[in-house]
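Excluded from the complex is one protein chain; the other protein chains are retained at their positions.
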Amino acid sequence: MKRLRLFAAPLFALWMGVLSSSAVAEEVSINAWLMRLHEASRHRTYTGTFVVSAAGQMASARIWHVCDGDQQVERVESLSGTPRATFRRNDEVVTFFPESKVAVTENRESLGLFPNLLKSNTAGIGDHYQMKLVGSERIAGLDAEVVQLLPKDTLRYGYRVWSEKRSGLVVQLQTLDPDGKVLEQAAFSELQLDAPVNKAKLTQMMAATDGYRVERRDLQKTTAKAQGWDMAKAVPGFKPMGCYTRPVALLAGAAGRAEQTMQWMFSDGLATVSLFVEAFDVRRHSREGATELGGATRTHTRRLDAWWITAVGEAPAPTLALFVQGLERKK
Amino acid sequence: MTEPSASPNDVDLLLVERTLAGDQRAYGLLVLKYQRRIQRLVGRMVRDVDLVEDIAQETFIRAYRALHQFRGDAQFYTWLYRIAVNTAKKFLLELKRNPTMSESFLSSAEEDETSRPKYEPSTEETPESELAAKEIAGVVNTAMDALPEELRQAVTLREIEGLSYEEIAVAMDCPIGTVRSRIFRAREAISAKVKPLLEKQTGKRW
Partner (left out) sequence: MNTHSQPLNERISALMDGDLPAAELDALLADLAQQDSSANDWHLYHVAGDVLRSQALAPQRADLAFLGRLELRLAQEIVASPVVLQPARELPATSPLAHVSANGPWRWAAGATFTVLVGVVSVGMWGGAAPTSPSQLAAVPAPIVDTAALQAAPVMLRDPELDALMAAHQQMGGHSAWQMPSGFLRNATYERPAR
């Protein structure tokens, strides 16, 4: 891997210094460290094979990522499940389904939110997670630092992160339950940093929707308040990140259903929870309570008068229960 | 009476849906409903009673795994029937290929039972279990004979002739509510006699 450049050496040194210093600096260190990971992922050019294994199931994809100044272009091609290729240029996302000849276009504006979250003074990831450098390991042929972020309360999961030593790129991420068991793992099984990736070609492929039926999945930006909802009892550490209405049916391909669903997102910086509110429908909605869907993502459902509320997120069951219980109708 | 009601097939479909939604006991209800038919079906293809039970078990496991593929356009039993036949064929093929296979398979299947209370080996059970089945059949027939005529007729039209409540109401010249109540009372009377026998069976197995 002689192509690796010492991209972030000064920052890296700083980070190591912060890591070994007192707890007072901890928040700074977590934020700085996460920022470095984030920047690494944006500014590097690489190709690799990515494997997600969530207990019992495994999915893999091939990725091409290129960065050119401020523009990032990315192609992710699934190697398992339904054949599909997802292209992303900054916040613009197009997913091609060659079998059904459908191309789904979305605007994931949320992708840009993360750095802002970190930069804001109120982010406080360090209030809820403790960071610990636990060693180093080779992953996909690269030297990686292994860092653990363990929750300070029982409302969230822990994480173990493998970050490539020189670039900071996350090469493996594990989500841990309170007993330290791995709920889910996402990792590069193979990664080539600074690989030659042709941006023009990716952009061209992304625009090649000829012969495809193009579906737009438009989200309407809204506020919970405008929709008549309020979080009466906030779940510690989780901040509201945005609220949308959307037709959920388009996502699942479920037939004959395109009702607007409100999606209110919350994050503590590492974990994300979505609160969905739909009109209650006796034919579809029968099962209240908690469900595990495999891996780190869980759901919790509750009926509230004429509404059906579902929390979905990478958080322990009681946390999701708090979310659905905390939601209150204001109209 | 114009309210929509579910056909028996819809009930199966609903149970499938509930199972898929995570309610495993709904699947148990389907098993309780169809296991005897599946066992009889397999029993026609395979003689060994233990093997019949294993194949029936395997059938329900496979059906469970494939449950999300059940679309409700066929009857659940038809769908299950196909799985049972394929499962039995596969077993028989493997037995043919490898005569020792039968032993090893059975022993691995028995591993599941290490955590259960032990029961006596089943070698001598065949005649006994046949006796038990005969006894149950006898009790059912006796209970039927003892039923008042209108209850016996209602339950016969339903269970043996397969008529709907409406058709039975026409045949017996009575309101549908009466049909419902007669069939229910007949079932109650029969099951009251069968219950102790089933409990005896259960006790023996567990």
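Quick notes on this one:
First chain written, first letter: the chains are A and B, and each begins at residue 1.
By our rule, contacts are C-beta pairs under 8 Å (C-beta built on N, C-alpha and C of every residue); 3 or more make two chains touch, one makes a residue touch a chain.
Remember, it's a predicted structure, so these values are computed and weren't measured experimentally.
Screening A:29, A:227, A:274 or A:319 against the full complex identifies A:274 as the residue touching the chain left out.
Of the options A:66, A:312 or A:327, the residue whose C-beta touches the omitted chain is A:312.
Although one chain is not displayed, chain A still touches it through residues 34, 37-38, 41-42, 50-61, 63, 65, 74, 76, 78, 80-82, 84, 86, 88, 95, 97, 100, 102, 104, 106, 108, 110-114, 117-118, 125, 134-140, 146, 148, 159-160, 169-170, 172-174, 177, 179-183, 185-187, 215, 219, 241-242, 244, 246, 248-254, 261, 263, 265-267, 269-272, 274, 276, 282, 284-295, 297, 299-301, 310, 312-314, 316-317. In the full complex, the hidden chain is touched by chain B at residues 1, 3-11, 14-15, 18-29, 31-33, 35-37, 39-40, 49, 53, 56-57, 60-61, 64-68, 112-113, 115-116, 125, 129-130, 132-134, 136-137, 140, 144, 155-156, 158-160, 164-165, 176-177, 180-181, 183-184, 187-188, 190-191, 194-195, 198, 201-202, 204-206.
As a convention for this text, only the chains that are shown with their structure count from here on.
The touching residues of chain A, when paired with chain B in their complex, are 286-287, 291. Chain B contributes residues 18, 21-23 to its touches with chain A in the complex.
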